[in-house]
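Missing here is one protein chain; the remaining ones are kept as they sit in the complex.
Each chain carries a letter (A and B) given by its place in the written order, and its residues are counted from 1.
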Amino acid sequence: MKYIDGFRNPAVAKGIRATVDSLASGLQSRARPINIMEVCGSHTMAIARYGIRDVLPGNVNLISGPGCPVCVTPTSYVDVAIALAERGIMVVSFGDMIQVPGSVSTLAECRSRAGRIEVGYSPTRAIELAEANPDREVVFLAIGFETTTAPVIAMVDQAIGRGLKNLSLMTAFKLVPPALTALLADPEIRIDAFLCPAHVSAIIGADAYRPFVEQYKVPCVIAGFEPLDILYGIQGILEQMTQGKADVVNHYSRVVTAQGNLHAQTLMAKYLEPVDAAWRGIGVLPKSGLGLRAEFSAYDAEKKYGVTVALGSENPACACGEVLKGKRRPPDCALFGTTCTPEHPVGPCMVSTEGTCSAYFKYLR
Amino acid sequence: MSEQTIQLGHGGGGLMSRDLIQSEIVTRFGGGMLKGLPDGATLPMPAGRELVFTTDSFVVQPLEFPGGTIGDLAVHGTVNDLAVCGAVPRWLSLSLILEEGLPLSTLRRVLDSVKRTADDCGVSVVTGDTKVVARGQCDGVYINTSGIGEKMDEFDLSAGRVSPGDHILVSGSVGDHGMAVLAAREGIRITHGVVSDTGPVHRLVQASRPFARDVKFMRDPTRGGLASVLNEVVEDQAAGILLNEAAIPFSSGAKGVAEMLGVDLLQVASEGRMIMIVAASASEAVLSAWRSLPEGRDAARIGVVTDKKGRVILETLTGGHRLVDVPRGELLPRIC
Partner (left out) sequence: MCLAIPMKIIEIRGDGTGVGELEGNHHDVNLSLVPGIGVGAYVVVHAGYAIERMNEAEANTILSVFAEIEEWQKNAVEATASLLPSPQPSPLKGEGVTS
């Protein structure tokens, strides 16, 4: 596969691993291990898929960050989506959301009880269904970071252009930079560097991390999702740490530019504005989400149907926030393995099939 | 003239039913035991031998996909279940549930697949049934096939016989069928991309007969793929499995669709492949025998049985290790 297989070459992986080992051994004298946060859910999945943790030296830890928008979607969002389906509205969702638990049920379970839930690989499915069913109301579950926000907004732009009135969005768009800032604002934080997301960065641009790096002086390396991208990104981080530097370095320059996709950014700004957002397991982070501007409220399902996704309704014993910051390990959480399991997850670290708590649980079994 | 379709009357047991059976079933399967359409088939019982009996239902959507139809699956699925139990497949039943409104031309193509595939596999359709349900009560066609085969005495197969050091073999690329069907459902058009691997494995089993004593276990990796089958093998056993990712055959077309939709090919169904767990001393000979058949040309050794109790572990391309999980539920495209 062009531009894919070349980034999975086992011999190159060995070579990069040797360099990583050497750099890590040069950093052995530090008081504690090196904690690198890989922010994006896709990095978490790729790291798990290729067993990357297994091949890293003992003093380098990879910590999964809050970069899975599915996993950080609050329980009440799922509850409201189910309520809309029970009112006879056609709910269209990405596959990732179907098994995520709300406070009582999942979208999959609702579908089994005759709720009309449609899975779409692409947001265009929402337009197709709205046009094919002019007498039905259609709601698209619009979750995602900047990568997904851009296609969803392109879809809305198209829907408005076609005069579709029976389609709206339940928005839960989230932004990566405010999440990073919130993590580092905690003085007890133990994150030494960030492996930054590939495709969020393609939209927002490498320069978007500059203010953050200038303020907090942590190395940030933007890396793709192939295994060589990840290993080479870790090498880049260790090189910076060895040199005492703290810069934004773009290792995914084949896709990410300094300014990002300006066309996408303009389109997003036309329809969306920053809003406070609830992150499951973390709490409400100011201006960490995007919501539809008032003039587009006809396309905002919460306004259209008079429903509200409640903020801050999570289990207070959930320790995901601490786990995400590298301050606690899964077994240190009171809910781990008892109330909170992969079959009945509470917070994002267990909702994600490869989240820190999920992975811990699986390998302990 | 508008296209002929299946109507409720075709399932009513009256004239319309009889005409349909005559024109579509008897013409294709009417020689042999179906002659005269008895209510049941009388089968010769082989003296001193055991019979293997299996059943499977087929509800795939769409009915026709790159590489085959539901008719191919209905024969291959049951033939393969018999084969991996160490039996020579002989006789099939064919039960059809048809949806009112199904185009007759579609039914004909499906039945042509059944006939062609049954002939190719050397099995006979000896009994069957046809019902029609109202529009919306099934998805075009549902098929059930039950099959009987004659057990080959040489094979003694069970997960309990598997022991550390045994080799894991697969007869060809995995996950092609599941990806072909998912691609068709997601509107991915194939020119020379992924194609279903629906096909028979009984000739591969027969080619392994000389080594039967060393064969511990066989299965065809359908729903849930390799991940599901291998986890079943090690569940509650003292043994585990270590797979080598670089050795597992995948077709480039299936890989392309899997990457697009975020799907793990180890969890995806094949419908024309088998896995075998065999004593190390016999594995080269089995592979050689398989590779001499067209359906086994990409056969490979993909792993080894270990003593890591109850775990299926994959050594990845980058040299790391990860658990191969039991698949959770539906195979869904993901964006995360």
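Assume a contact is a pair of C-beta atoms (placed from the backbone, for glycine too) under 8 Å apart; a residue touches a chain by one contact, two chains touch by 3 or more.
Here the structure is a predicted model, which means the values were calculated and not measured.
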Revision key, fill the gap. From A:123, A:219 or A:342, the answer for touching the chain not displayed is A:123
Practice item. Could you tell me which of A:165, A:254, A:270 or A:344 touches the chain that is not displayed? Key: A:254
Check your understanding: Where the complex has a chain not shown, which of A:111, A:199, A:280 or A:325 is the residue touching it?
Key -> A:199
Point to revise | Which residue of A:37, A:52 or A:68 touches the chain not shown here | key: A:68
Review point. If you put the missing chain back, which residues of chain A would it touch?
Key: 1-4, 6-7, 9, 11-12, 14-16, 18-19, 21-22, 40-42, 67-70, 94, 96, 121-124, 144-145, 147-148, 150-151, 154, 157-158, 197-200, 202-203, 225, 228, 251, 253-256, 261, 263-264, 267
Review point. Since one chain has been left out of the picture, which residues of chain B touch it in the full complex?
Key: 183, 186-194, 252-253, 255-257, 259-260, 262, 334-336
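We adopt the following convention: only the chains that are shown with their structure count from here on.
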**Study point:** Footprint of chain B on chain A - complex, ascending
**Key:** 1, 4, 8, 10, 13-14, 17, 41-42, 45, 48-55, 68-70, 94-96, 98-99, 108, 119, 121, 144, 148, 227-228, 231, 353, 362-363
Practice item. State the interface residues of chain B toward chain A in the complex, per the touch definition above. Key: 186, 246, 252, 255-256, 259, 261, 264, 314-323, 325, 328-330, 332-336
